[in-house]
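The block underneath contains the structure these notes are about, expressed in structure tokens.
Note that one protein chain is taken out, while the other chains of the complex remain in position.
Let's look at subunit A:
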């Protein structure tokens, strides 16, 4: 029995799609179980028909609609709505789609500032910074998918681990809904925690963490947060290690930056992290800047331009 799938990428980087390709041999199995009816990265199906003569976007009906990327411009909003009307189940694939992802860092600035900066760098010729159709107008901010359409399944991760994609797709083919881990990255992290340390300040990530030898396994290395590095593990959803479970950044001895989004879908990682730090007696002023605590979750109006720009 095969399930029909339509896939779209909106304000996306294609990492989520490549993570699907990274299923490896399992990819061929998945391709046997699903029938892809629309997927710009692999399949030549066109919005306006194969010779471009239809008047309206026409994506075939499908049981499952996979959408990566958030919504940044009018075209994204239009395609998302169309996908919603054509697909029974909509899956928000990746942290851009579930929480805005890295591109939502742009929400700290008005759109006019983005355009101004991008089109006035020292290598850019003088230009009017106005764009005409078919280039779509930018919307005033970068949103997660569920700010525009109803979403049935959330699969965060930047990108989601192939193991998780595989179990989610298998669940859907079997007619069940995929489930997400409800734990945090810390809950799955093997490093050694000793409880409250004497830490009062955070360090920037300018040195590698301490561990006694490169051969020393991770479960002997002291917790990165307790070593004084900002690690978003306490407020980030677990799962990035796939079936191997060790969080991927920790495996490379690098602190977590929160790419799986908040532990609860509607959590606010900035508030939660600041609370966690303050309750451990850590001076939050030791952080060089705050918006990075919402590095992957700046949609849902959590990140906004700080104050109206002063006209000079």
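In this text, contacts are C-beta pairs under 8 Å (C-beta built on N, C-alpha and C of every residue); 3 or more make two chains touch, one makes a residue touch a chain; residues count from 1.
One rule holds for everything that comes next: contacts and distances are computed from a predicted model.
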Candidate names "Amino acid ABC transporter permease", "F420-non-reducing hydrogenase large subunit", "OB-fold domain-containing protein" or "Extracellular solute-binding protein family 1"; UniProt protein name, chain not shown: "F420-non-reducing hydrogenase large subunit"
Residue of A:75, A:147 or A:187 touching the missing chain in the full complex: A:75
Which residue of A:135, A:192 or A:278 touches the chain not shown here: A:135
Subunit A residues touching the omitted chain (full complex): 9, 11-19, 21-22, 24-25, 27-28, 31, 36, 40-48, 50-52, 72-73, 75, 101-103, 105-106, 108-109, 113-119, 121-125, 127-132, 134-136, 138, 142, 158-159, 204-208, 214-215, 248-254, 257, 259, 288-289, 291-292, 295
